[in-house]
Structures are given as C-alpha cells and as structure tokens.
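Have a look at the structure below before the remarks.
All protein chains of the complex are present and in place, except for one that has been dropped.
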Amino acid sequence: MKNDLVLRVVAKLFTPFVLLFALYVQFHGELGPGGGFQAGVIAAAAVILYAIVFGLPAARRLVPDAIVESLMAIGVLIYAGVGVAGLLLGGAYLDYFVLDRDPVHGQERGIFWVEVGVAVTVSSVMLKIFSMFASRGHDPDE
Amino acid sequence: MVDHLPALQVVVPLMSAPVIVLLRRPAIAWLVATAACFAAFAIAVTLALTVAESGTVSYAIGSWEPPWGIEYRVDALSAFMLVLVAGTAALVMPYARRSVAAEVPEHQAYLFYAMYCLCVAGLLGMTITGDVFNVFVFLEISSLSTYVLIALGRGRRALLAALQYLIVGTIGATFYVIGIGLLYLVTGSLNFVDIAVQLEGVTEKRPVLAALAFITVGLGLKLALFPLHQWLPNAYAYAPSVVTTFLAATATKVSVYVLVRFYFLVFAPLQALEGVPVGAVLVALSAAAILAMSLVAVFQPDLKRMFAYSSVAQIGYITLGLGVANEAALTGSLAHLVNHGVTKCALFLLVGGIVVRGGDTSFASLAGLGRRMPWTSFGIVIAGLSLIGVPATAGFTSKWYLIAGAVEQGSWWIVALLVAGSLIAVAYVWRFVEVAYLAPAPAGAAVHEPPWSMRIPQAVAVALCVVLGLFTAFNVGYARRAVDLLLGGSQ
Partner (left out) sequence: MGHYAYFVAIFLMVAGLYITIARGNLVKKLVGLSIFQTSVYLLYIAPGKLIGATAPIVAPQFTTYSNPLPHVLILTAIVVGVATLALGLALVVRIREAYGSIEEDQILAQDQDGDGADASR
C-alpha cells in the first residue's frame, strides 16, 4: 500500500491530527464524552493507520515492540500507583480526596492520573493486539 | 497499614503482575509471583484472625462510604474463602517452578506467572468485595487470565478447551450482569447489604425472580453446576498441572461463594420469593451431578480427566447442601469448599509430579506406578480416601454434616444418594490403586520421584487432607461461623 500516492500522503497528513484528537478526548473526559479508554483506542488507531499504509516493520521502527510491552505494564502501575499514593498520604486505597490540600482539586488530580494510566495501557494493548495478529503467518515461531 | 489490609489483599497480587511483565526473566518472575502469593496469604490469615476476634471489617475504597462507594467487606464467610484462595495460591508456587519449566515454553514463562498473579488477584477480589458489579469485574479478570493459563497447556487441545471455556464463561458472566442489572433497576443500588435492604420494599415479584434466575444460571455456568459443566473436564485435562491444581481448588469455589451470598443474604429473606422451589431444583441438579458425574469418572481413560469429572460430582455435594439449606447441611457445604479444595489440590499436585517425571497421565502408562513413584502413589491413595470420605480425612467431616442435614430434613433418599456417591468414588479411586499397585511395572523402571521443590507442597497438601479431618477448627469451625452469619441474616 505504500506505493499508492494518495494513501501515503493522506495517512501522513492524518496521523498527527488523529493523535491530537486522542489527546483532546483524553483530557476532556470529565467535560464531554471521552476519557482514558476512548483516547487510548484513538491513539492506537493512529499508529495502526500508519502500520496499515506503510507496513508493520515501519510501525515497529516508530514504536518498538519492547516499548509497547513495557507501556502496558507501566499504565497499570500508574493506575495502581495512584491508589497506593492515596494509601501513603493517609486515606483509603484510591482515595482522591487526600491527593491535594483542596479535596476537589485532589479529585481532579486523581482522575487525571488514573485516566493517563488507562490511556497508556489501552493504546499499547490495542497496538500489541494489532501487531500480533498482523505478524501472524510471517513469524511462524511466535 | 493494618487498617488497609482489605485493599492490600487485592492490590499486592494485582500490582505484581505488571512488575512481572516488566522483568522478563523466568526465575525472577517466579520469585516475584511467589512473594506476592505468600504476602497475600499472610494478609488473608491476618484478616481471618481479625474477623474472628472483632467481627466484620468494612473498608471503603476511595473513602466513599457504602452504598455510594465500593466496599470491601470481610466477614466470617469471606475470610474463610480468602484463606482458601490465598493459601492454595501460596502452596502451589514453590511447586510451580519445576512444573511450569516442564510444561510451558521458557519464553512464555513470565506471561504465565503474570496471568497467575492476575487470576489470584481476581479471585481474591471477588471474595472480598461487597459490590455486585465489582464482583463481575473481578470475575472477568480471573476468567480472562484463566483462559490464557489454560491455553498455555501443551498440545493443541488446550487451545480448544480454552476457547470452549471462554465462550461458556463469557455467557455465564453476561447472564450474571443481566441479573444484577435487573436488581439495579428494581432497587437502585449495587451494594450487597443495601440491595437486601432495598428489596424488602419491592412489591413486583417478576424482575426479582428474573434476576434470581439469571444470576443462578450465570454463576452456575461458572461453578460447573450440572448440566452446565461441559467446559470443565477439557479445561482441567489439557491445562498445565499448576493451572489445574489452582483452578480445581479455587475458581469454582469462589463462584459458589458468590451464589451463597446472593441466595442467603439477598434473596432468601424475601417474602416475595416464598414458594419458589430454588432448593428443590438445586437438590435435583446436585443429585444428577453426584450420580452421573461419578459414574462417568469411573470410565475415563485418563487420570486427569477422571479427577476432573470427580470435581463436578464433588461440586454437586456442595450445591446439595445449599439446596437442603438447613444449618447442618450448610455447614457441610461450606466446609466442603475447603475440604474438597485441599483434596483436589493434593491430587492434582501429585498428578503434576507424574507429568514432570513421565509425561503421560493415561491409565495405560501408569502401570506399576506404586513401584516407580511410591510416595506419589501413596499420596494419591490418601487424597483419594479423602475424596471418598473415609473417617479421619477431610472429606469425611463435610459429608457427615451433609448427611446430618439430610436426616434433619427427613430426606432419606438424599442420605442414600450421598452414600451411593461415596461408593462410586471408591470405584474410581480403586481404578488408580489397581493400575498403580496391582499391575506389573514396565521392565527397567527405577524409582523416580519428582524433585523436592515439588514434593514438599505435595506433602503439605496430603497432610492437610488428614489434618483437616482430625482438627476441624478451621474448616468446620469457620464454616459454622459463616453459617450463623448466613442464616442469622435471614431472620
């Protein structure tokens, strides 16, 4: 597909806008439909679009496999880490009230970091699922 | 930190899974997983002792008070289950190092341990949470990791078994969600205690009956209630030995626990459900399970499959006690959760030792095992005695209470059924004894027991089969406390 001029140009034009939209959805989760899961899927879709048009090896150079696998774990650890931070600061597990002097601001902070964790994990998982399915049949020993 | 133990109970195994994914080496993965499981066991024992002293512990996640927030609730019943799940997880881990090295490819070992930790976290979460939707979330966490664990078994049939379990398990979980959705529509709450309170004021019977039906079938698929058990023999037979051991001892038991919670703390006190023959249906299905599945077990060509069908029959014993539902029968059911868990854990640990040393568990290749692996065969015989329910073993204590409950209700046919089940169990345990001790060993076979790291957990599990039959403070004592909680709540 990378030999098709229209696809190549349009994919390259689209990808940054899709990523920007993913970030928009991520940070506007409490103000409109959105949040971590949706943003993660949109971000993964951007990279998958790139992978479909330019081929999986090109996408792998863009986002290496090892990084994708590590991001999956790191996202979960960020989420659980917010919970543990609540524990260490004196509240219950996943307590957002204690994350800042002002409880309301603490809630915002907690939600923000939890959604970041979710987005990181979801985008890397979606990308990993795609690359695992797409590379099947080419690497028979996986 | 001690007040936060309910949260840490789930968080410790849950966080160890991504840590294992980051540290890829199999040896380190095993180390982290073992540490997490032992920590979880220590937390479970502490919680059980706390509950025994000072009663129910309630922990509000995120400091949102129930019923608005999710509550982790440790009472006598859930403490009982926590110790069972965490104890099995911890017991199996030292054994897992050699067993997993023999059955799972090395580049996937770290994924195995990560999924194992997630499964443990999911089961512990299901046990400890007081919110019905949270039960679904943890149910799916444990189920999805179980599907992966089963698929890591050797041979292509493991894949098919995992897919079959996936389809059936997802239908079950979705039925459960439909059931709690109906409960939410009727009561507006998702907290176990609060739903029970709100249901008192509900006048329409139909949504509540529908919810009861959906939840029963959904959880019945998960706990392998006859005739919803078709996934279990394949899943147990083709999964790696560690997985079979862990699942046989815990996964179905936790689903039984959730069902018990719903029946006795949410639905039973309702006047609106008087006359619905839930008990009779459960008793009928359990009777079918005990008789049919024990008979099928006798004719299996493979040791693992035989014990898998035996598991379905033993779950029939547990649900039989739930159907009879008087104090003695319920004590027997709850005690059987632990007794059967320990017995099957011992059996599958020993069978895994056979796999590590020989590779095949079909009866044809087990000839003369008594000479080739004397301690393993002896262990299987002892655990088999517990399965039958011989006095001085763990299995006897729960069957005794079940018979007492049946006598109290006046249902002599149930007593006959329980005795018949034990007799058929004698038949299939005898099959093993006959092949291991009475068939000649192949020429040149030397004594070759599994390595010590596997033998010690096996010995502990077999010893527990006997110890729990003689010192019943944990299994029966806690079961009694839990039954007081359950039946006391319905007054």
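Lettered A and B in written order, each chain numbered from 1.
One rule holds for everything that comes next: contacts are C-beta pairs under 8 Å (C-beta built on N, C-alpha and C of every residue); 3 or more make two chains touch, one makes a residue touch a chain.
For clarity, every value in this text was computed on a predicted model and none was experimentally measured.
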item: Residue, one of B:G155, B:G201, B:G275 or B:P440, that touches the chain absent here; value: B:G155
item: Hidden-chain contact residue, picked from the options B:L5, B:L166 or B:L232; value: B:L166
item: Contact with the hidden chain (one of B:T46, B:T174 or B:Q198); value: B:T174
item: Missing-chain contacts mapped onto subunit B; value: 133, 136-137, 140, 144, 147-148, 151, 154-157, 159-160, 162-163, 166-167, 170-171, 173-174, 177-178, 181, 184-185, 190, 362
item: Subunit A residues touching the omitted chain (full complex); value: 31-33, 35, 37, 122, 129, 132-133, 136
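Operating definition for what follows: only the chains that are shown with their structure count from here on.
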item: Intercentroid distance (Cα basis), subunit B paired with subunit A, Å; value: 36
item: Interfacial residue positions of subunit A with respect to subunit B in the complex; value: 69-70, 72-74, 76-77, 80, 83-84, 86-87, 91-98
item: Contact set on subunit B toward subunit A in their complex; value: 4, 7-8, 11, 14-15, 17-19, 21-22, 59-63
